[in-house]
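For this view, one protein chain was removed and the others were kept in their places.
For reference, chains read A, B and C in written order, and residue numbers begin at 1 within each chain.
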């Protein structure tokens, strides 16, 4: 087994041998801890008093993690040549696969986590902007949580609907801001100084955030504010409804896939230990609840006996 | 092909030839940009300092867009004579179709977007009120987004239920305002000066907005406020539940329609390129997710083979 | 037809003849207007300046409406003898039916709308408490809106689950209040003066109301407050989920009933005008959306033809 193939199995693949699997899990855990330590350091750096005392330690953490992140990135790009080819392009050269990987969203996040550090060393650049980018390292965690990936799938599937809901919310915000500007501008010229300024009130009100720094005080403004709030509930409820509906569909799909696997196994005859392991593996991959899986299995076994 | 028919194909129809389709999309994009520029100009006009410097440019944008909106409106009314007749009235005269179009909600929005400008030129009218109407031009965007139309359908389908939920909320608001008035009036005569004034508190509390400008301070008032808030969660949850339920039903309907189309195509025999294009067109019209559509197709193909 | 039977048909029944139906609808509309005028008068009475000028008119409105509400109540009790008997008690005497009606929730609301007025005349009682009860007249409106009755059904069906959700919320509120009291009491002895006082903060925070009159300021308090808020989202989401789930089930049930009706009519043979009227009546009773009903009908007709 080549070094490239070992790297690929540890870093990426979920179908590896038992021995690699343990190394892979250990590797994942260590990286998550590294990311968390790095983010904690970045946050503590801004607390008054801490940088003065701990500057050296914080600097060590930063440099160590950038080096480790760089090695991780290099290994991921290098081993991505082991990735299976696309459906439509059956014969891809290693460098094509690597280029494909480099262009993937997770690889771009990985690159953005280390690039600012090297940029700040090369160019005499304003460091402050680059520090903001350091927080994006936290997105690297997303790679290691399967439930988080389900949520990302739900959000990506419903991107169109969510964008539409947000657009409707924005349209409504602009209308509300324009109206409240003409109603309250004369009484509170400081708070509702212009329509763009009034949009702050509109967003804070329509999302039921309600800071209280911009509040209508004229009777007409209060009446309009009340109407806007009540109508806002409906607009606010749309994204919740969309995501809820999509999540339900997603979970249903997972259950159906699990049922299919169990049915196939049951049709094959007696339920061996190997079959049970296979079913358990599928259940884990689908991130299905253990109790629910057991219930589904019992139900299908019952039906199977009845059919015989 | 007459000029009227070309206009209709570009402005309205979704079933036009490939060449017109591209023109139509370009046309839509340009109009959306024009609307956004116009709304931005309207908002900037109110920012202190900007009108003094950019008055001439803002005026040019306003006049240009009104002229373009007027041409658009005229062409839409003119070409609406090409629209298919109603089910119940098979033979409609062109002017009848045009009148029908003029009375449609979208045409009224289009008219309201330009009418204030002409009115302000004809009559010596207070301009401020008319400026508020200019923001309604933003509603013209709704025409160009299919997902937004799905949301509008959801809201329109559930108008009755939403109105009932809002009525319940209003009933509850009046009751809460009356009670808090009698509880807090003596302690805070400025904030809870009358029942209508107390309704501001009730709305802000029941929608969990919580500005903080009107807050009960007596123990009894706080107890009542807490109870109202907790009960409010339930009332607040109703519109969310209604819309969520309706959206799920709407999406299910779309999936069923897509499945029907795919089934018909599969029953007809081999899956040609032309069939695929047809299926893709239907998918696009229903605003279905590409990945989901692929999943549905694979499932149906599998079942189809099994049935054979 | 006796006077008692006419009253019953106009006031209560939904299955009356066409002529009575119109009278019944007119009657309902007039009563809703009367209730709204009465509530408006009650609210205006508290606005500073208004009672001094309009005292006489407000008094007339109050007395008139109490008289009309009394007549309505008397007629409802009198005509309730026409109500159909219970399943389990086939032979009920008129006075038994009337007593049954008097003990029904809507009748108690009707009584509470008029009783305070008479009480205040008989006894030298503190008027302020009685005025609060006047607002309950608004609940009389619930009788006239079918969608509102659907919502009430949803809430009543899920009373157990909602109470459980509210109990969990209350348990959590007590725990949060106790913890924040021990964390913040020393720093802010005025705001977090005792555990009952801290419950105000806990309720305002867990319901995401956030007035801002009680806010933790110590780092530990802010950390705890943040955790409580994030956990609160989940508790807050429960009633929404419960109501949404129940509403979906309720709507499904209505659709199934409508489908049953349509199927029966289709099985009987040709679709006559009388059948269509019957279907439309059922649709109206179920408060089903017109467009959805049409869709269901078309689908069932299609299936029916296919089955033949």
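The rule we apply is simple: a residue touches a chain if its C-beta (ideal position, glycine included) is under 8 Å from a C-beta of that chain, and two chains touch if they have at least 3 such contacts.
A quick note: this is a predicted structure, and the numbers were derived from the prediction, not measured.
K.L.:
Considering the complete complex, identify which of C:46, C:208 or C:261 is in touch with the unshown chain.
P.N.:
If we include the chain that is not displayed, C:208 is the one touching it.
K.L.:
Among A:171, A:204 or A:279, which one touches the chain that has been omitted from the display?
P.N.:
The one listed residue touching the chain not shown is A:204.
K.L.:
Of A:12, A:58, A:251 or A:300, which one is in contact with the hidden chain?
P.N.:
Within the whole complex, the residue contacting the unshown chain is A:251.
K.L.:
From the list C:68, C:168 or C:282, which touches the chain that is not on show?
P.N.:
Among C:68, C:168 or C:282, only C:168 touches the chain that is not shown.
K.L.:
Provide the residue numbers of chain B that touch the chain removed from this figure.
P.N.:
208, 210-212, 240-241, 244
K.L.:
Spell out, residue by residue, where the missing chain touches chain A.
P.N.:
These residues of chain A touch the chain that is not shown: 39, 42-44, 46-48, 128, 131-132, 135-136, 138-139, 141-142, 145, 147-148, 150-151, 154-155, 162, 166, 169-170, 199-200, 203-204, 207-213, 236, 239-240, 242-248, 251, 287, 289, 291-292, 295.
K.L.:
For chain C, which residues touch the unseen chain?
P.N.:
157-158, 160-161, 163-165, 167-168, 171, 174-175, 177-179, 181-182, 185, 193-197, 205, 208-212, 215, 222, 225-226, 229-230, 232-234, 236-238, 240-242, 244-245, 248-249, 253
As a working rule, only the chains that are shown with their structure count from here on.
K.L.:
Nearest 5 degrees, what's the C-alpha rotation angle taking chain A to chain B?
P.N.:
When the C-alpha atoms are superposed, chain A turns by 90 degrees onto chain B.
K.L.:
So the centre of each chain is just the mean of its C-alpha atoms; given that, what is the distance between chain A and chain C in Å?
P.N.:
Once rounded, the distance between the two centres reads 41 Å.
K.L.:
Mind checking the centre-to-centre distance between chain B and chain C? Centres are C-alpha means, answer in whole Å.
P.N.:
29
K.L.:
Residues of chain B touching 2+ other chains?
P.N.:
208-212, 236, 240, 242, 244-245, 248 - these are the residues of chain B that touch more than one other chain.
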